[in-house]
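Missing here: one protein chain of the complex. Every other protein chain is in place.
Now for chain A:
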């Protein structure tokens, strides 16, 4: 099985402070593993990964360095950048608005930062701004596997998009769009600008909808409702992939991603409300032994503020927002 020597392992050393950016992404180093006795093969060239079953149980200690690697999987989260309604300061929610030029650049920048992190499967929302972000980011990817968006909206769509070469399939990264990863649905606020909403509902009410956890705008979702369907989707569809050793990228939105982070980091409702995700700066988690370990931004793992505001900063920002022009996504 020559292919086993070409898999791209995520090398995680015993030292807890090591990060992906430090150990890098060494294809060649995998060649040294063939000389060791390994009980299993992790073949990432194809969609399937096979290895010893006992390693899947999280409680098992893994003595050998090489074995530990196969039970790890990378999880990359990317929040899309500026959309045309962000620019116009309109409530967007689930209206399918595309990226601005700036948003396109942010996606490309994000792609450069993750260009060395293996990606086996991509999940996006059903909205073009997240899908474009994923596709633009992957243009920068070093490994040159080709993302292919899966279609199952109908029998015809499925049949028509079929690939008839195994070799080509091996060189593909499935992309799965899911409405459950969509932005929080903003109901009757969708398409309104700040002035219109203040006139229609009153400033205080709008502020409450934006900042509360469980109060939805009219005909819309609360953050709680958004979190419910996003996290359920993550648990049912994404986590099993990670558990199987697949490296996953999720390109989605502010609210659906912070919902997932709430689950990954076990945040409280209060903490998730004040969690702000940067656009264009991907987040990296390592899934290992059933746990999620934050690795920060691949660029600067020690940049504490890179992806989340501290509580104090969140409060300061809240104060700014009351006067500023920024509207949430």
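Assorted remarks:
In the analysis below, a contact is a pair of C-beta atoms (placed from the backbone, for glycine too) under 8 Å apart; a residue touches a chain by one contact, two chains touch by 3 or more; residues count from 1.
Convention: contacts and distances are computed from a predicted model.
According to UniProt, the chain absent from the figure is "Histidine phosphatase superfamily clade-1", selected among "AP complex subunit sigma", "Histidine phosphatase superfamily clade-1", "TATA box binding protein like 2" or "G patch domain containing 1".
Contact between chain A and the unshown chain involves residues 84-85, 88, 90, 93-101, 104, 126-128, 131-132, 135-136, 138-139, 146-151, 153, 156-157, 160-165, 168-169, 175, 179, 182, 185, 187-193, 196.
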